[in-house]
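With one protein chain removed, the remaining protein chains of the complex are shown where they sit.
Up next, chain A:
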Amino acid sequence: MTQPSALENSGLMMQAVKEAVFAGAVAFGLFILYVGIETYQDINNALVWRTRWGLLFSFVAIAAFGRFVVVGFIKPHLDKRKRAKAKAGIPEVTDHKGFFHRHFLKIALVLLLLYPPLSVMLAGTQGSLKYVDNFGIQILIYVMLAWGLNIVVGLAGLLDLGYVAFYAVGAYSYALLSEHFGLSFWVLLPMAGILAAFWGIILGFPVLRLRGDYLAIVTLAFGEIIRLVLINWTVVTKGTFGVSGIPKASFFGIWSFDVGAPNNFTKAFGLSMSSAYYKIFLFYLILALCMLTAYVTIKLRRMPIGRAWEALREDEIACRSLGINTVTTKLTAFAIGAMIGGFAGAFFATRQGFVSPESFVFLESAVILAIVVLGGMGSLTGIAIAAIVMVGGTELLREMEFLKHVFGPDFTPELYRMLLFGLAMIVVMVFKPRGFVGSREPTAYLKERKAVSGSFTKEGHG
């Protein structure tokens, strides 16, 4: 056993070195212009360039060494483990689930409910702002948006690249109606949702006969049209200046979070003045909205309309042959997805206190769609995890001050956010092509509920 394995090993090492050299060469070719050469403005504002051979070398070295380790050690190790398992007759997939796995959702919900008090305890009232607002609320907004888009893309299989338009409609509905009519958040929240749903139907009618790529292009254009209208219709929307001074949400009208109000929340409870309480309130509000979205999605999936959505994703022609009106089915998916986007938009407006077309660019649609795809289309849990990874991960990069000690004081980790974002997506798609949760839960069963593997489900084609 030892003799051939030594021979095998030397062959393996040779191959690892070969592949490492190749990877290094590819990395050199890729990065020489981006990393090896840097342009900057000198004191006379002239554009000059300098080389960064050290940084380029470290990129190449990382690529080559990484490839060497993967080919030389990690891959053989994994293969060996797989072979050992196959020999022992242990099936790859086991039905046994640990305690954590079985109660995952309950644990997650309890953690979410405890998150604000915990961060106040650990970081102080003022220090909790960062964790509750930048991480908690920010992530939950994306969770809600992605769950809304999931109905359109994940369940009904309609590729919508302009989802952010409905988010914008919701945000501006709240901003403008509260400014002009002085209506409260709790009146305008449902109205924002209804208006967004209305726009969803307006968009849906002409475009839903399109399929696949064509649908994607038209929804993309719709998203841009809404943004351009917001920029150019200055009389109503104030254009690029945006709408500011959007009123805060109140605690169902009982307590206000405005500083001057007589029924101010902090005064009523004798607490010190801090915006942290408002943020904590907003955290629970968006959490409740997310739970509502999840509840509606789970309920609808088990209703005939939800099954029709999934059937539509699987095969539209078969749907029509079974007497399902595909136009109304698609429209309801669009309208409900848009409504959830509208709710999230109204919440966004009240949280920021300011909306401008800047917030509703195509990149937002792309990020939301990426979260849905990474999470595994149709799976609420997977999407929530993806939102935490994508949004939380990029937020976390803002906190990576220690990297400055590694790469020097000029290094700004924020600038690498998008690069790492893309890298993370590639990694996930290579190892989990169907997203974090690739299987789907059947909506009805006779004997036992077996998850349907992702290899059977389709992505839909518009």
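Heads up, the rule we're going with is that a contact is a pair of C-beta atoms (placed from the backbone, for glycine too) under 8 Å apart; a residue touches a chain by one contact, two chains touch by 3 or more; residues count from 1.
Everything below uses one rule, namely that contacts and distances are computed from a predicted model.
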Which listed name, "Branched-chain amino acid transport system ATP-binding protein", "Tricarboxylate transporter", "DNA helicase" or "Alpha-D-ribose 1-methylphosphonate 5-phosphate C-P lyase", is the one UniProt assigns to the chain that has been left out? "Branched-chain amino acid transport system ATP-binding protein"
The one of A:81, A:102 or A:458 in touch with the missing chain is A:458
Can you work out which residue in A:211, A:248 or A:307 touches the chain that's missing from view? A:307
Sort through A:125, A:274 or A:326 and give me the one touching the missing partner chain. A:326
If you put the missing chain back, which residues of chain A would it touch? 296, 299-300, 303-305, 307-308, 310-311, 313-315, 317-326, 332, 440, 442-450, 452-453, 456-458
